[in-house]
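Input: one structure, supplied below.
All protein chains but one are shown at their positions in the complex.
For reference, chains read A, B and C in written order, and residue numbers begin at 1 within each chain.
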Amino acid sequence: MTVTEPATDQRIISYNQAFNETLRELLATDPDVFIAGEDVGRYGGVFQSFAGLNKEFGDMRVVDTPIAEQAIVGLGLGAAAMGLRPIVDLMFMDFVMVAMDQIANQAAKMKYMFGGKATVPLTITTTGGAGLGAAAQHSASLEAWLIHVPGLKLVYPSNAHDLKGLLVSCVRDDNPTIVTLHKAMLGSKGPVPEGLYEIPLGVANVVREGQDATVVAIGRMVQFAEKAAEQLADEGIDLEIIDPRSLLPFDTETVVDSARKTNRVVVVHEAVRNGGIGAEIAAQIQEEAFDYLDAPVGRVGAPFAPVPFSPTLESEYVPDADDIAAAVRATFNR
Amino acid sequence: MTVTEPATDQRIISYNQAFNETLRELLATDPDVFIAGEDVGRYGGVFQSFAGLNKEFGDMRVVDTPIAEQAIVGLGLGAAAMGLRPIVDLMFMDFVMVAMDQIANQAAKMKYMFGGKATVPLTITTTGGAGLGAAAQHSASLEAWLIHVPGLKLVYPSNAHDLKGLLVSCVRDDNPTIVTLHKAMLGSKGPVPEGLYEIPLGVANVVREGQDATVVAIGRMVQFAEKAAEQLADEGIDLEIIDPRSLLPFDTETVVDSARKTNRVVVVHEAVRNGGIGAEIAAQIQEEAFDYLDAPVGRVGAPFAPVPFSPTLESEYVPDADDIAAAVRATFNR
Amino acid sequence: MAATKKAPAKKKAAAKKASGGAKASAAQIPKEVLLDLHRRMVRIRHLEESLGRISTEGKVPGFLHLYVGEEAVASGGCAALTDEDQITSTHRGHGHLIAKGGDFRQMMAEFMGRSTGYCKGKGGSMHVSDLDLGMLGANGIVGAGVPIGVGAAFANKYRGDGKVTMAFFGDGSTNIGAWHEAVNMACALQLPIVFMCENNEYAEYTARDRVMAITDVADRAVAYGMPGVVVDGMDVVAVYEAAVEAVARARRGEGPSMIECKTYRYYDHAGVQGLGRTYRSDDEVEEWLARDPIDLFEAQLASSKVLSKAAAKKVHDEIQAEVDEAIEFAENSPWPDPTTDLLTDVYTEAN
Partner (left out) sequence: MAATKKAPAKKKAAAKKASGGAKASAAQIPKEVLLDLHRRMVRIRHLEESLGRISTEGKVPGFLHLYVGEEAVASGGCAALTDEDQITSTHRGHGHLIAKGGDFRQMMAEFMGRSTGYCKGKGGSMHVSDLDLGMLGANGIVGAGVPIGVGAAFANKYRGDGKVTMAFFGDGSTNIGAWHEAVNMACALQLPIVFMCENNEYAEYTARDRVMAITDVADRAVAYGMPGVVVDGMDVVAVYEAAVEAVARARRGEGPSMIECKTYRYYDHAGVQGLGRTYRSDDEVEEWLARDPIDLFEAQLASSKVLSKAAAKKVHDEIQAEVDEAIEFAENSPWPDPTTDLLTDVYTEAN
């Protein structure tokens, strides 16, 4: 585990800017790195996350592709197997579904199927999550599918600082990695050091130390957990918040240590609860900290329905600070 | 829950024959039912599961399609939305990956996205699991992905009798359903009544009643759990075995009742443990039976690697009776 | 042996050039059909323009892909269909639903996320649908509507009900796998379907020539063994005539055909913030705006004495009033109630 010290460099930029500048620095420092995806080139990406990169590095390093997610991932996989270090973009995490074979059946398995002789330094970037009224096909949270695939690595940064460090680690990793940005966080600002730095994959971050209960929160849920911590503090509950940052590999040790300390845990994610990554985390906690738990590991996630369009439904659908606080309270009132 | 009584009808046929005769009877009794997939027509399917059906019902009711899984599922979805009751075959569960968008983004969500105005009585059949030396791309176990998708239903029959009853229920269900056969069980025989009968979705089967520990086993793992029960009986451990049969919806109540009775539970599936359906089941058990558990809910599944080709590796990879027995013992020795 | 060459098909005369010619054929089309074509286009134009306007007032959640500029395609295509035929659509689906007879009130209410909308506010712009009209839904996934359309066409053939399906899709969608699989399957099974391509030369913000090495999407018809034609997508009569022929062919059981309509979207890929001039040249935009499908057709209708300018204006005013009324209806409609509506409609309950 690591505990975030107040960032020494106080430069404040947005999550989306952090993504863009990191890509620029990676392109500038490693000639084997290139980017490919829909609208990422001339236009700079639908969220302008790739703005200026094509102009600076040209059409072969920041490549506009047809609408063809299977071929986009295949382009990255084939190039990675040849020793390049591709970054391919899938725009929305929902589109993982059309590219799933190339991701989970090809890229993830190539090394093992080939007896270790292949190396696949491929990075896939995408944007997940709800909150923009984008409805059922543009709001996906598919972390649970991806952690079930041996050969992949998956990160879900919850702030601009981590986004940069995790993205650098993924691009430099020699395995297929997936970096999920949350589309509702693109504008959120935070301190981000200049230059390239790595945040090791598989190392969780203790966002807030506390004694009474632990919340393991993923991606955008981290900021809601922090709000919940304030509410609960008034009630005398001192919350510890853990942001795994990397979901595969997963830092079980940091989470279990916290569970053994606080004896109460709630896992929070945006995906639907059933079959969500919270199930895996809860299962691991009860396996490793069974004798320390004073209550069942709680799980907060979306209810079992597709993401609805209307704001009144969507805002109820997406877990928030109140849901988290309620789940924590429930671990005390039994 | 239901407890299987000794089948009154003692006719013994294979799992694959049960599948074939059920399809024949469904085609014969419901003019809205048709089958489409690769090689399912003239040839009768790669495992001859569809043998004779095209000859008997013709090219429009048992349809040979191009190699185009997205279009195969789309064919079924569009026809189902128009009021037909299609059965589309995906041959190997691995191919779910190439059709994932049509399954999880289109078929599963259509009703909700359309405000309830669509009805999608679509059934997808496929064969999952390892054991035939088919290696990493023809041995998939993807139940965990599918239970994470609101709108779908999923069954995994562990014997010929259940296969028939579950298949009938799925085809008659007005929602998108997925019936997973285990390819290593196609030849396994058992008693199967004549005529069509339904096994309700979401109702588990207590395969063996016991007092000391509970094993929740899925698909092919049920027979291994029964072997483990014999081993453990000699050691004085009276095992209860639950076959959920339907994974979505899932019969939590039957499983939790058993956990409260035996106080020890092990969940067994063939897919890799991490992010597997065992995580969801374990999480639910500790939520609902926390105060009754004398040990953490154990999980048995494949190790975190793709399915290997070589028999020596594959046989070690796939969970077996010894693995199950060991996990049960572990719930006693802590 | 000498290998048998397969040279790429000759590029056809650019549709825009071709469209310069007089529309002789329009003469043979009954007056009421011409007026119907006009009406459908105007209905699309007014709803979309008004929707775009209120979206700038923050009244429309989510993404908004407007059909303005492409009215002739949906109108000419759907006018060749009966109410019983089906269509499938795209992320840019409002025009298709309107042309198929969509109800303004339920559309506006849906786009604004109200419980009185077509999808009770659960779908929004990208999933608006009306199964009673045979409109099988807008679709958020590029290309994904086409396999669904093939399934609908299969149902038509299966039942022998004489209905046909028309699948609308954009030029960019023809590069994705689902589109290819579905088109090939329809041709292999000889299904009653018409593949209607809206080639507006862009996929989001990327020009067609950067993502495919052909100019005419219709060249792809050859790959599946079906006829393909290129028509001027700003000429509603040209679209209508091609659609009538393709639909008749499908009804005769002769299988699928493809129609490529050269058209243009006026606004940016999404929303109404500008005309996308960062990636489209002013000249290009002006050239297309100068060939507005409604203006062109109204000039033609006036000169052929089918519809005077004054009468045309009356149509516009009527329809605008209907749009305004629909917006008012939507604004006064209740929001969906999370406590009762969030978890319904996920599954069909057994009865």
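What we mean here is this: a residue touches a chain if its C-beta (ideal position, glycine included) is under 8 Å from a C-beta of that chain, and two chains touch if they have at least 3 such contacts.
All of these numbers come straight from a predicted model, not from anything done at the bench.
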Which displayed chains the unshown chain touches: A, B, C
Of A:V46, A:L77 or A:V171, the one touching the omitted chain in the full complex: A:L77
Of B:A68, B:A81, B:I199 or B:V300, the residue in touch with the unshown chain: B:A68
Option from A:G45, A:G129, A:G151 or A:G275 whose C-beta touches the chain left out: A:G151
Contact set of chain B toward the excluded chain (per top definition): 38-39, 41-43, 46, 64-70, 94-95, 98, 132-138, 303-306, 308-313, 315-317
Positions on chain A contacted by the hidden chain, ascending: 34, 60, 63, 65-66, 68-84, 86, 101-102, 105-106, 110-120, 150-151, 153, 173-175
Chain C residues touching the omitted chain (full complex): 1-9, 12-13, 15, 18-19, 21, 23, 25, 175-181, 184-185, 187-188, 190, 210-214, 216, 218-232, 235, 238, 241-242, 245, 255, 259
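What we mean here is this: only the chains that are shown with their structure count from here on.
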Most widely separated chain from chain B, with each centre as the mean of CA atoms: C
Centroid spacing, where centroids are CA-atom means, of chain B and chain C in whole angstrom: 41
Between chain C and chain A, distance of the C-alpha-averaged centres to the nearest whole Å: 37
Two or more partner chains touched - positions in chain A: 70, 94, 98, 135-137, 304-306, 308
Residue numbers of chain C (touch at least two other chains): 119, 121-123, 127, 139-141, 177-178, 346
